[in-house]
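Data first, discussion second: the structure below is written as structure tokens.
Of the protein chains in this complex, one is absent; all others appear in place.
Per-chain numbering from 1; labels A, B and C assigned in written order.
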Amino acid sequence: MDSLKNHFVLPGQVLATSHSETQGGFLRGHGTYIELVPHDQHDNDDDPRDNAGGSSSLGGMAGTSKKRGWGNSSDQSNVVMRSEHDGGGDNDDDDDGSKQSGEGEDAAALLRVGPQRLIASVAGTVQRVNKLISVIPSAPAVYTGQVGDLIVGRIIGVGGSRWRVSLTCSPPSSGSSSSSSSMREGQLPLSGVNLPGGVQRIRTSEDVLAMRSLYREGDLLTCEVQNVQKDGTLILHTRSLRYGKLENGVLTTVPPSLVGRRKNHFVTIKGVISSEETNGDKHHDDSVMDVDDGEESGNVDVYLGLNGGIWIQRTIPPQWENSLHGSLDQDSRAPLAETLQKLRQRHANTRVSASAREGIARVRNAIDCLRLVHCQITPESIEIVVKTSLREGVRVKDMLRPEFIVKITEATRSR
Amino acid sequence: MAISPTEAHYIIESALHDFRIDGRSRLEHRPYSVGTRPSTTTTATSSSSCLILSNGSSRIHLPGSSTDILCSVKADLVRPSPNKPNEGVVEISVDSSLAGGLDLSLGGAGGGGGTAAKRQLRERESQITSLLQRLVVPHAVHYRELAICPGKYVWRLSVDIVVLRCDGCVLDGCAMAMREGLRSTLLPRVSAVMNGEEGVASGVGDHGGSSNNDLIVEGDVRMALPPPGVEDCPLVVTVGVLSAPMGAGGRVRHVCVVDARTEEEACASSRVCVSVDRKGMVCGVHTLGGGGMENRMEDEFGGLGLGISSSMPVNMLGDVVNTAAGAAKNLYEMLDREKELSDGKDLVRDDHDTSGYGNLLKSQLLIR
Amino acid sequence: MTSLRRTDILSLIHLRSDGRRPNEIRHMSCHLGALPPTTDCGSALPTSGCSGSALVSMGLTQVLCVVRGPCDVGRRSEELPDRATLEVTMRTTPFSPPGDRRVTNPSTDRRLIEQSHLLQTALSASILLHLFPKSKISVAVMVLADDGGRLEASINAATLALMDAGIPLKDMVCACSAGRWNAGGSDEIVVDLNRREIQAATGSAGGGGGAPGGGGTSDTIYLPVATMPQRGTVVLAQCESRLSGGAEAFGEVLEVAMKGCQMVMEIMAAAVRERGAGLWKAKEGKADVILVD
Partner (left out) sequence: MTASTSGSMPTSHPTMSATATLSNLYVPLPLTGPNALYDPHARRDDSSHDNDNDNTNGTTRSARTLRRLHLSRSTLSQSSGSSLVELGNTKLLVSVRGPRSVARCSFGKEGGLVCEVRYLPHIAIRTSTLARHSLSHDFSKSASSITAARVPRDTLSTSQDTHLLSSGGSPCAPAAFSDETYLSNRLYEALAPAVVLDGLEKTKMCIEVFVQVLQSDGGVLGAAIAGATLALVDAGVGVKDLVCGSSAAVMRTELPGSDAVKYVAVADPTEDEILQACGVVTIAMMPNWKEVTVWDQFGKMSIESYSEAMELARDGCFTMHRFLKNCLNGGSSSRS
């Protein structure tokens, strides 16, 4: 426990002080900001405002002064300095967007050389990679996207040849455009979407008119971050065949920090549906094509969106795939786009069997348990919780009772 | 539209299978827990309110506080209103500013943007208040017994409900919070000494000689009682009627669902709030606009949907009432079990818990 | 025979009415993540997606603060091209004042608007707003119980909620109050006043902030102060009473208040550290979860 202690910092705590003479210095990472030590600041050791926060200095930093007080030595570091006078008055310390680019209107500041202090701006644990010091916040609730992230989002607006996607999957709020979500919205341009049937052509104005036929307000979809604009808005796309509209399943949301970055975010949880628990299958004699149990594979698909949206649906049984190929006898390999589209269509229309429905509910509750216990949500942790709840014979609806939550998530914590 | 048609279809499908998306059956409630005592034992044992400054209080919350409703009851002796001289008064106020996700930019630049949201917030709060006023308040307590000396002093119980967050069925939560708040209120025994004539306990006060009506307040907390007749204060059960428009079959099938989550509420064609008391008597019914798909007004707004129009097949009326009565019965049992649980159990000694005064919103699962 | 009243006994041994020594702040408890951000309650609810929340109780005053992380601005007119707009709303619950039940309408109650404005200036001195251009950070404060010092409790709660939301701050803004009044001759400076002491200092039932202009006798003062302890800067000091002692008298009271802020910061730091450690361990899967009702 104590190893974490001296590395846990609070905003305002000085992480490093660079001296203009010695090379040493530091690079500013996330969660920190740089401040110039004011010249008139004399350093008296019995400074009453001795920083009581960190219990001991961050020994590991090379070249940093032991004293945590306001060291008055000055050092030239290869980091862009900013003019910042103390006294709480805030003027925009125009933090350089990214640390590499040294340009920016403060070229003049380069001349005024002075000692800098690197100060933490969020509460979290310090990480240091040779010169780069950054602070990782313990529970960032706000998702800041990176290129290539899988997003499960909801369309909340259509306009100007693009869709507005809510990252917190909040519903399209009523007339007032004020978004009540706690995260910025993503933009899905028309050019970032596959046209039906996989045809590739330039987007014409009819496409713009027919946008609603692709995605309407309120629809759920999986997409990927194409790039991140300067002010942080995410540009999304659903170019790959895996992405598209989500149907016939359940959505649940968790804080983004609990969903780590993984190689593959399309996950299958096996063996969810225990045979003995399936309550009587009441088959309905409706027109909707019915699934006979033979084909039902006991698996559940989970799409882990990095923005915290998690989509759960039953796994598409492999039999459907080859039954599709069987029917298209003339050309052996129909274009992949069509088969996927047909599979998706069939999945959307086929009623979920009772046992699959129970499996989906069990996985959904498992994810809820993990969220309540702030445990990282990974395929393994979900599987462990599901297996434990099956072994303990916990009914699906009891999984969310506090006493059961502690019991079934025990396994994830003993790892 | 709150949720996509395919999600709604799945939810209604599950309800028809009597296996809802979180595993519950149609008539089952979520594990609400009632907090009427501060979470640590360091505070005075007898103070039964998690809000220190009020006579009685309660907190209804679900694990992970997806629903968190506070209720505080303050009692004071007031002069009764002229048209009801011999009855006590119960006043209700509801505040759900934090729950709505509406950005109420009051001050600052965005004056205009805030007004639409503020109007909606006030509308929602007044809707909850008027519904509680109509369904629960008339039967909450025995008003006559609240009068200490008719015409002069009666008890006024001001019930303030703060909805911090609500995941569906906000009226049920408020009614539960109000009932538990009233049950945890302790009113001291007050006896009025009539003018001149010696009241039985008059020997106590040394200032017995004052002329006009005087009140002898029994200081002993053990003698304090909850307001009379609070046992049969009714609870509200919101029954959501989900209607699955069957495709070719043309047969529209309806199913009643109790304690609907937000998603389920969003695809309900109409919602009926039925207030039922402990003995199973129906104390009030009110149809709310469904959050449903087809006949909802365009500016549908989540939470307590303001969707006005609701339509429900006639033959459903009977089983909606029966559903509500059945669900209410096991809700009462659940709440009673919960009440003893939270009173009787000696609480986990948090030795190094810095919160001497017990912090109000501590969730059930303490991660350390 | 007049029995020695409790307060007389306390003042004999230099204790205050609630048994605290002059330089002792009230019992303070902080609870971060009071409304866990995770509960967007599924998709349909217009997410009350709060990204950070904190409940701070200083003595009997309890304040809950909810922060909605940098999100899109509703209306274009509010948008600032270079930095985030900070929007602060402050509300009190009807049951917060112990005595009367005046229901204060947050949009018209002058005192509430003044205090939410003070809170906004205090926070905007600390939040690195320029990191989130064209977005909005909304801070909603709700006073659950008000036993004096509600502005200070709100500032502390807002700081903790911002840290819970992971919004970058220059420094933690910690607030405490100090005051002086000549109750029975001895007029030493006391820290962190409760409602009765504020009334004594300002001679009026001014809830929270000092009474405008109604300052008590010559050298009584009630001074709420917000500072950034680690930077040693004072962010907010509001004094509305006339001081005869001149600058150095004010200096003394300010010094005491800043010591109070230092003590407050230590408590807040401990709470954040405990929360951080807990969450970090939980993510690692080593935290032990106990069931507390």
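Everything that follows uses one rule, which is that contacts are C-beta pairs under 8 Å (C-beta built on N, C-alpha and C of every residue); 3 or more make two chains touch, one makes a residue touch a chain.
Note that this is a predicted model, so its numbers are computed, not measured.
Although one chain is omitted from the display, it touches the following shown chains in the full assembly: B.
In the complete assembly, the contact with the undisplayed chain comes from B:133, out of B:6, B:25 or B:133. In the full complex, the hidden chain is touched by subunit B at residues 81-84, 87, 130, 133-134, 138-139, 143, 272, 277, 280-287, 289, 295, 297-298, 308-318, 321-322, 325.
In this text, only the chains that are shown with their structure count from here on.
By count of C-beta pairs in contact, B-C exceeds the other of the chain pairs B-C and A-B.
The mean-CA centres of subunit B and subunit C are about 30 angstrom from one another, to the nearest whole unit.
Here the spacing of subunit A and subunit B, counted between their Cα centres, is 36 Å.
Residue positions 154, 170-171, 173, 176, 178, 180-181, 220, 251, 371-374, 402, 405-406 of subunit A each touch two or more of the other chains. Of all residues in subunit B, those touching 2 or more other chains are 2-3, 7, 33, 64, 100-103, 113, 266, 301-302, 364-365, 367, listed in ascending order. Touching subunit B in their complex are the following residues of subunit A: 154, 170-176, 178, 180-181, 216-220, 245-251, 279, 282, 286-288, 348, 351-352, 354, 357-358, 360-362, 364-365, 368, 371-374, 395-397, 399-402, 405-406. Residue ranges of subunit B in contact with subunit C, taken from their complex: 2-3, 7, 33, 35, 39, 51-54, 64-68, 70, 72, 74, 93, 95, 97-110, 112-113, 118, 158, 160, 162, 164-168, 261-263, 265-266, 291, 301-303, 341-342, 345, 347-348, 350, 354-357, 359-368. Put simply, subunit C touches subunit B in their complex at residues 27, 29-31, 34-36, 38-39, 41-50, 55, 57, 60, 62, 64, 66, 68, 73-75, 77-78, 85, 87-89, 91, 93-96, 98, 101, 103, 106-107, 113, 116-117, 120, 136, 138, 140, 142, 144-145, 147, 267, 270-271, 274, 278-279, 281-282, 287-293.
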